[in-house]
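A single protein chain has been omitted from the complex, and every remaining protein chain is retained in its original position.
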Amino acid sequence: MAEAYRFQGVGRDLQKDLLGQWYQRLENAPRTGTPVAYLFISGNIGELLRSFGFELVFPEVNALQCGVKKVAGDFILKAEDLGYSSDVCGYVKNDIGLAASGNRGPFGTLPKPDLLVCTYSGCNTYIKWFEALAELYGARLFMLDVPYRRTGEQELQQDRDYVVAQLEQLAEVCAELTGRPYNPDHLSELLENSRQAEELWVNILHSARHRPSPFDAYFEAVFFMAPIYVLRGMPECVEYYRAAAQEIEERITHRLGPVSEERFRIVLEGPPPWPHFRTFWELFKRWGVCCVASTYSKVGGIWDFGFRHDPSRPLESLAEYAMNCYTNWGWQLRRRMMERYVKDYQADALVIHSVKSCRSFSVGQADVREYFTKECDLPTLFVESDLADPRYFAEAQIRNRIDAFFEALEHRRVAGPHPGRA
Amino acid sequence: MRAVVGIDLGSRMTRGVLLDEHGRVQAQAARETGSRLEQAAQAVLEELCRCVGAKPEDVVYLASTGYGRYRVPFRQIQITEMTCHAMGALWLFPRTRTVLDIGAMNSRAIRIAENGRVVAFRMNDRCASGAGRFLERVAKALEVSLPEVGELSLRSQNPQPISSICAVLAESEVINHVTAGASVEDILRGAHNSIAERLVALVRQVSPQPEITLTGGVTKNSGMVQALEERLKTKLNVSPQSEWAGALGAALLARTRCQRLQSTAPEARNRTLASSVADPLSA
Amino acid sequence: MAKPNGSWQKAASWEELVTACRPLVTDVSFPTVEAWKEMHPGGKAIACFPVYTPQEVLAAAGALPVTVYGARGQVEIDHADSRIQSFVCSIARSTLELGLVGRARSLDGLIVPSICDVARNLSGVWQRNFPGQFVFYLHLPQNPESAAAIAYYRSELGRLRREVGEWVGRAPTDEALREAIRTYNRNRELLDSLHQRRVEAPEQWPAAGVYVLAAAGNVLPRAEHNALLEKALELGAARRAPQRDTVRVLLRGAFCEQPPLELLEVLEEAGCAVVNDDLQVGSRFLLGPVRADGDPLAALAEAYLRESVLTPVNHPGKRSRSVDLLERVQAAAAQGVIFASPKFCEPALYDSVLLKQVLERAGTPYLEFEYEEKMTVFETVRMQAETFVESILFFSEKS
Partner (left out) sequence: MLAAGVDVGSTTTKAALIDENKRVVALALVDTGANVVRAAERALHTALTQAKVEEWDVAYTVGTGYGRYRVPFGDLQVTEISCHAKGANFIFPATRTILDMGGQDTKAIRVGPDAEVKDFCMNDKCAAGTGRFLEAAAEVLGLKLEELGEVSARAKKSLKITNVCTVFVEQEIVMHLARGCPVEEILAGLHWTIAGRSIGLLRRVGLESEITFTGGVARNSGVVRALSERLGARLNVAPESQHIGAIGAALFAWERAAHGAVSQRNNQSRALGPVPGGN
């Protein structure tokens, strides 16, 4: 369809180009002598590091890429050969396996870290992960200790101050490593770029409120969100979302959407099964399912409830950002988010994809399901597999669940008891 | 003569090996274990003595191993299969560094040091998807005798993949293949492959090092050996004797132990190895 | 069925004492807590998730802190299976089960420290399922070197003091806190000497027994536990133990979810003399006494950040888990290390990988296996332990 319209496909293509260029810069970093920091997606305070001229590596994104490119399995096995249990996070194993293979992946060769910045926003596993990398590379590890958003509570002043204090220390460390002084003005410029990109990104997310939705907030969002995660603060990131916004606009005007006929609108909780991403998507597409909101697209930051990076309060807003990534939220906050999505985006159902790797996501999901089925009478589908380990994806079983689930939804909806479509 | 004996009470076979004072193998004996373990052990011991024309009291030290190791009343010591198979395998193939023992019920991967010390090991419990009984069931389902399965599988033209990892469900899958008209050879090969997959996964967990020696009844199965070699990308040591590895190892360890005890102070001699205080099985 | 507190006072021998305390480990209807409540009408009992809970603050508020190690394999998991996925450790599931089936009725609240992803989310799940209860999520700083950390943790403890205070209707005074600190210091001191004796004479102080006596403290007021430990030290010294041919091992990984007692006994039967372990380390996670003068909360915060036992769930900062392990091996003259991790306990599973490499380099033999609190068959463990013992006994120069 890309031919018929002007902007269709730009989101995907431009995203590919930008990531390609970024990985190219990384590949060159050793030669250009650019300092390299490893960092996580959740609580990604990359702007601060970029303000010191660091190039950033995101091990999670590498793991994700390996998953999509179907090489994760080998790296994971390699890590298990090194002694890692089959029961620990597949992302970590993928990354360790990658490192043990000379850091050469489908995206090229990655530079070694000069600094490891562990943000404790995503999960505890982050800490174990970078402890291992610190051992492996003998690189300096900075722990950015981000307190968890206690269930139901307001963000605590003490927590914010604590994170800010640590960011100041991080700035000192960076200055020491790069020989550059901390430059708040430069940081603010980067944060201004972030703010603009966030503004545009939120509009795209909200566009899913249209019927039919022009945009799949899960299966497409995972591509559209990449730049705001890995390139936030850079001008090209803002450019990207301008372009993407045009594509979405065009889709709205022509009533284009991810599925030719939108029959079900779902909210999706949990990460995708990367090694089987396409298959997984198809299983939903067959039923004309469009995901109108997802929690996974918030692991790297929650902007659709109003938060923006604030150039006038650089460190404070970085701290607030870091504390408000999805998996740093307690159960009640997560539940409220999903509840709001179901309402605002008029979803017919909640689909929970529970992944073995990620206890940070998974623990509590069964209660989420119980809450929505019992207390909100919202149809909820629960499927289990994994986000990185191809071994845990049982297609027949998952297909069976999805089919039965939408059969039932259709059965509920269609006048006349026929469970399927004629 | 002064002899030492090792007895391996396996779930199916009981095997015994007798060494003379110079550590030379003088006799081997085996018989079905059956349900009366003590008797099986007794019979094997007598058999061994008969072979070398010795009296039971000539046996100065006896070590038992295998799952019935605690059921040998006249043992001086019991030693686990792991330790014994390691020793036995090393005796059979002195450059062994990894042992893969595939029994009917459990499979074990063992990494050992030059001197036979067990460095790391894993065994499958809980799930039978990677042990010999799997093949027995498949053989039964296909109405071929166990000794044939290996050879047959090697004649396979296009192996039938077995999708289920479960030994039990795989069995019904096999039956389906049969009725669907797949050849016995292809089905067998499929079964061998799927077990091999799981065994390789087990071996990986001990970070194997060459040479790898295969022990246990499955060594009789050439198809299994090849399936494993393909996946481990290395030649495996297989000896017709390898089913004796357990008993052999027990005998060798019995000998070292007995020598040690004589060299150490007498009061130390009547010390027992802690584990021989209790018989967990009768508990 | 355990007799409530007091039954242990009559014990005339080490064996009797252990037998008297054994039910306190396994009886998850918490009879001693019931008993305490009868003696303290209106008193609150607060469950503490195993590791790093500053119980002093709760005790100072007049509440009874109870360290809950799941259901100790004593309760059929019927409800929680549907709430906590199969790939999560058992303690999370069984702790929830206790609540869901009302076994923990005598407990009025739960303190969850931020030890891992499971614990982090469990706090919210608990709050949802037991809205009436006092649920406190305690953030343990993971950045020990940061100058901000102590101040932050002190404020976090302040939050605990305030909220517990409001809840029990009595905010702990500084003096009450200092008093609690003294009692807990004494408790740590006694626990340490108990474990120290074991290093000197493992036959004399068998691991399972030591474990049971330490475990009694989880469900008893500290003062009472102190008395119990003093008695234990006397009786233990008077004990005559048989000489056995064993291997001295250091047990590692069981810092949170606990293995069944049988597992320890199996290890001993197999010939392992456990001379150092991190079992129930939550009751002895401070390496030294806490200052009992000055600002008590600051003292607690400092103690935690400066000298708490390294486990897989506290980032060591400049300290090193590897060095720590090797030092412990040496101090305990251990011949080998056993990594026993709870199944699906990610933190423990990550650490063992790195620590095993360290031991390989140091040439220290090790064994690794996983356990579950609800396990009932120990044959595999026995087999592994025996093999491990043999690998040392037969091949080491001594013996």
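Some points to look at:
Order of writing sets the labels: A, B and C. Residues in every chain begin at 1.
Here is the rule we go by: a contact is a pair of C-beta atoms (placed from the backbone, for glycine too) under 8 Å apart; a residue touches a chain by one contact, two chains touch by 3 or more.
As the structure is a prediction and not an experimental result, all values here were calculated from the model.
Shown chains touched by the undisplayed chain in the intact complex: A, B, C. Of the candidate positions A:D17, A:E168 or A:E282, contact with the hidden chain is made by A:E282. Taking the complete complex into account, C:E76 is the one of C:E16, C:E34 or C:E76 that touches the chain left out. Within chain A, the residues in touch with the undisplayed chain are 259-261, 263, 282, 285-288, 366, 369-370, 373-374, 379-382, 394, 396-397, 399-401, 403-408, 411-412, 416-422.
Residues 11, 35, 105, 125-128, 131, 133-134, 137, 164-169, 172, 175-180 of chain B touch the missing chain (whole complex, contact as defined above). The omitted chain makes contact with chain C at the following residues, 76-79, 81-82, 376-377.
Following the convention adopted for this analysis, only the chains that are shown with their structure count from here on.
If you draw each protein chain as a dot and join the dots that touch, every dot ends up joined to every other dot. Here A-B and B-C were compared by C-beta pairs in contact; the pair with more is B-C.
Centroids built from CA atoms put chain C at 40 Å from chain B.
Shared contact sites, meaning residues of chain A that touch two or more other chains, fall at 82-83. Residues of chain C found to touch two or more other chains are absent.
The part of chain B that touches chain A in the complex is made up of residues 204-205, 207. Chain contact summary for the complex, chain A toward chain C: residues 82-85, 87-89, 92, 120, 123-125, 127-129, 131-132, 135, 143-145, 147-148, 150-152, 156, 158-159, 161-162, 165-166, 169, 330-332, 334-335, 354, 356, 358-360, 362-367, 370-371, 384.
Those residues of chain B that touch chain C in the complex are listed here as 79-83, 113, 115-121, 123, 125, 253, 256-257, 260, 264, 271-275, 277-278, 280.
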